[in-house]
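Here's a slice of the assembly, chains where they normally sit.
The chains carry the letters A, B and C, assigned in the order they are written, with residues numbered from 1 in each.
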Amino acid sequence: QDLEKTHVELGVGGKPLLYYLPLTIAEQKGFFKEEGLDVNINDFAGGSKSLQALVGGSVDVVTGAYEHTIRMQVKGQPIKAVLELGRYPGIVLAVREELKDKVKTVADLKGMKIGVTAPGSSTNNFATYLLHKAGLTDEDVAYIGVGGGATAVAAMLRGEVDATSNLDPTISTLVGGGNAFVLADSRTEAGMKEIFGAETLPAAVLYTRDDFIKENPKTTQALVNALYKALRWLETATPEDVVATVPEEYYQGDPAIYAEAVKNSLPTYSRTGLVTEDGEKAAMELLSFDPEIASAKVDLAATFDPTFIEAAGKN
Amino acid sequence: MNRRTILLLQILVGLGFFVIWHFGTTVPMPNGKPLINPFFFSTPLDVLARTWKDFASGVIWRHLYVTALEMVLAFIIGSVLGIVVGFWFARRALTAAVFDPYVKAANALPRVVLAPIFALWFGLGIWSKVALGVTLVFFVVFFNVYQGVKEVSPTVLANARMLGMNNRQLLRHVYMPSAMSWVFSSLHTSVGFALVGAVVGEYLGSSAGLGYRIAQAEGVFDVTGVFSGMLVLTAFVILVDLMVSAVERRLLVWRPSAPTSTAQG
Amino acid sequence: MPQDKPSTVAGEYPAAERSAVELDAVKVAYGDRDTSYVAVARADLTVRRGEFVAVVGPTGCGKSTLLNIAAGLIRPSAGVCRIDGVPLDGLNGAAGYLFQADALMPWKRAIDNVAIGLEIRGVSRSEARERATGWLARVGLRAFTDRYPHQLSGGQRKRVALAQTLILEPKLLLMDEPFGPLDAQTRQLMGELLLGLWSEDRKAVIFITHDLEEAISLSDRVVIMSAGPGATIIGDYPVELERPRDPAEVRHTAAFARLHREIWDHLKSEVVKAYAQEDSR
């Protein structure tokens, strides 16, 4: 097969995060090479920066959050997802261990300080969504941007925030260290049902600009193929398989916590690679507290192009 | 070249900048797209409108206050530390020689990476931002003071010593005034860095401040918000710098002013 | 620094009395080993308490160098410098030094430059300034108290420096061409001022000048240095003119003229030698 482009610049906002594990698997297992691709992975300080790189043209494709495609449609930037990588957002609302007696439900968070990775980010949206469901409003709590790494852990340890809406491995570190307990967990099927009442909610996806798809359909297909292979591999993989595959740097810090986090995350990866309509709607609902999105008319169908994953599923 | 001409020219330059920005982002080129992508640069009118709105509605004041406070604290603490340690090092050759590589190494540590440690030590309130700003300001001031002291005219120094000054008095009457222009030169850079430190700190984790607002805007790809935040920052730092310049003019009256009229044989 | 003021006139000290400054086989070499330049090969010079010694010598011979030694600003490469009989280590706190080059603090007004020495000795600011004003008037700069050094002429700066040094009434005065940039008349006035002060409490003075008449008319002794490199002291002429003197009048005496001619010839031969040396190199 002759690709339009064999060298692809790919952007990601935090490659070692388990959220983007399929990317690392595809890279390490050589799936990109098998498809005849030479992929250079650029790691950014956050999903928004990788998206900006895509719009600016410095990367060709991005593995990032699905909600970006909705946001970009509102902003008039033609961007489409072509493959679902994660089916659960993987965001967890965890509360400081000392508050175990006081906080039983989300409603008990009234008047407390909630750490989010960044104001306006998906972790913030997640918390807002939960609060609204529990009958609270944004004014009932205080959001504090604490980042996704050690800062988030430090903020919890020092008691500067009472709860945190965050991702792995932050959550596993906190919970595994006995410093926090989980209040709402979107890493599991049960949790998803409880929170969204939906089976899936597209989390990480592979997205790119419309013109890239138009100009490089074969390359896009090859990328989807490679990452789909990774999803298939993850379907059957054990945590040990994963640990054996990822670069050593990923678990060098604390192998036990990493393995634990992998175990928690394995169910979150997409099985089909397909963004379902229910999923799209759930994602939309999660964003509905953002005034800019709420007031805009969004064509959800335009956010995902299923042709590539359908083709990939066939062979 | 009087003050009014200069002010006029300054305004012209500023306007020119806005005009280029405006036309660059709004007038489509032959290929149908504007020259400057408004997705990254917004448009000046939007930015001004947003800034106006923020001030009119008053939401910005609280954030401005937080950032200003952090900046001023970082600036003061950083420069005082830089001046004190700079003088101290300059006067103690041994201390200076021994700690020299460590100071330089500390200066080279990326502050962004240190942010979690600052958050750990100083919490998420203003103090972790102040600490970040201090680490930037300190080094600029420190190196300049250190050098400034070394540049003291040897004859003036010898004279002062013969007049009987002890080390403290030398510091007060010779080293400090002589190093003044170095200190002020570094303060101009520092004002900017104090603000950078505060904003970056807020950007990395906080609940208020201009950096927080910029981060928030960035998170939802609201470039107009980002640029409006930067505009406010800019205006603010110019204000503070004007104050530094005013103090400078007062303290450096003893210098020959216009070069042509002072060539005292 | 409690010290009994000498009450006898110069030249009458018992030999046992310790001298104010004693340079003992002092050698000064500048630079490090490979670029070493021996400015002064050997200087032996004793200045008694209350004695006024003038030093003359060809330019670049090492006069300022010797003053720096006596001030403790540089250390001799060999030999010792004793102050009141005690080997000098570090700065000479008892000395006042009028530098050859501009040494005023450019960031202080004339009056503050003069007052600073008193201020750091704990004199109240107002009193220090008052006395400084008095001193500025004595050197003819009453109208220039509030000027910064760069707003003064060369001669005015020198006089501010003179006031700055004299106001502290040091036991030992080191003066490096103090009246160099002054006109002849002001020079005489300043010479009279200096002699007046000196006769009040008989400080020891080492006075460098290129004006031989000035040297003779003011001093008790004129010391001649040879041309460098490796300068030494080659002449020591006691000036036996009666005190108190009027420096302007004393010039017209026969004794003065004789001494002047004698030293002049000695100096001249020295300079000629130096230039001959230079040419043959």
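The rule we apply is simple: contacts are C-beta pairs under 8 Å (C-beta built on N, C-alpha and C of every residue); 3 or more make two chains touch, one makes a residue touch a chain.
Owing to the predicted nature of the structure, the values given are computational and were not obtained by experimental measurement.
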Counting every copy in this structure file, what formula fits the complex? A x1, B x2, C x2
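Methods note: only the chains that are shown with their structure count from here on.
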Indicate the lowest number of steps between subunit A and subunit C, counting one step per move to a touching chain. 2
Most central chain, Cα average position: B
Cα centroid separation between subunit A and subunit B, in whole Å? 38
When the centre of a chain is set as the mean of its C-alpha atoms, what distance in Å lies between subunit B and subunit C? 50
Multi-chain contacts in subunit C: which residues touch at least two other chains? none
At least two other chains touched by the same residue of subunit B: list those residues. none
Give every residue of subunit C touching subunit B within the complex, in rising order. 71, 73, 91, 93, 95-97, 99, 101-109, 116-117, 120-121, 148, 150, 153-154, 161, 164, 168
Can you check the complex and tell me which residues of subunit B touch subunit C? 155-156, 158-166, 169, 173-174, 177-178, 180, 253-256, 262, 264-265
For a test of understanding, state which residues of subunit B touch subunit A in their complex under the given definition. 37, 39-40, 115-116, 119-120, 123-125, 204-207, 212, 215-222
